[in-house]
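As you look at this complex, bear in mind that one protein chain is not there, while each of the others sits in place.
Now for chain A:
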């Protein structure tokens, strides 16, 4: 049986891992390689590295650190941020990343998702969606979230975008619920359930984890395939071995921690 995945997310800026609250006020957490190995040793099932400034600054990912991480890690990892075309994706994948995740560039030019799927197969193509509920009650996507000064609210409904990217060739969707991100009060279960109902590929919950029961709720109540978190892991508030024990005690299938 397939395990539910626990995915620490490492936001990368200038070659270091940083963390902000509600996508703002970033502080340095540590070196990329040190954190990658720490999470691998603790039993993370996969890692995501977001180059949080690449997309707003209009540049690609620095593949030097991707290659260093690929040499070290024996678990899968995904790289996100600033991948705007097949060539940039190829550079990241050939440096050793297992998947690439696209967000703002896919909103600017949805055909990018199809081009990536045709070049590398759908299993390499993750679409990250930053989503927030508007005053009218609809969830809509946001672009350029790496830079608060440039973050844009779009007219595109989140559920429509979920359908569209699957049709284009997304092999996995990461839903970043911006309203709950960084405040540790739990994942946005209502939004995750709505997206789950429309999502036939693996779905990753992101934004809001503060306690082990939040992960359990995302798996049991929103049926997500994986749960992503950053600050609770960086701060040591939640340790992955204990988290997995708690999930296993609730009958949730997780990978054994060595």
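To be clear about the criterion, a contact is a pair of C-beta atoms (placed from the backbone, for glycine too) under 8 Å apart; a residue touches a chain by one contact, two chains touch by 3 or more; residues count from 1.
Everything that follows uses one rule, which is that contacts and distances are computed from a predicted model.
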Query - From "Imidazole glycerol phosphate synthase subunit HisH", "Formate dehydrogenase subunit gamma", "Elongation factor 4" or "Biotin carboxyl carrier protein of acetyl-CoA carboxylase", the hidden chain's UniProt protein name - result: "Imidazole glycerol phosphate synthase subunit HisH"
Report summary line: Per the whole complex, from A:201, A:227 or A:240 the residue touching the absent chain is A:201
Query raised in the report: Residue-wise, where is chain A in contact with the chain that is not depicted?
Result: 1-5, 40, 45-46, 67, 70-71, 73-76, 90, 93-96, 98-99, 119-124, 171-172, 200-203, 223, 225-226, 255-256, 258
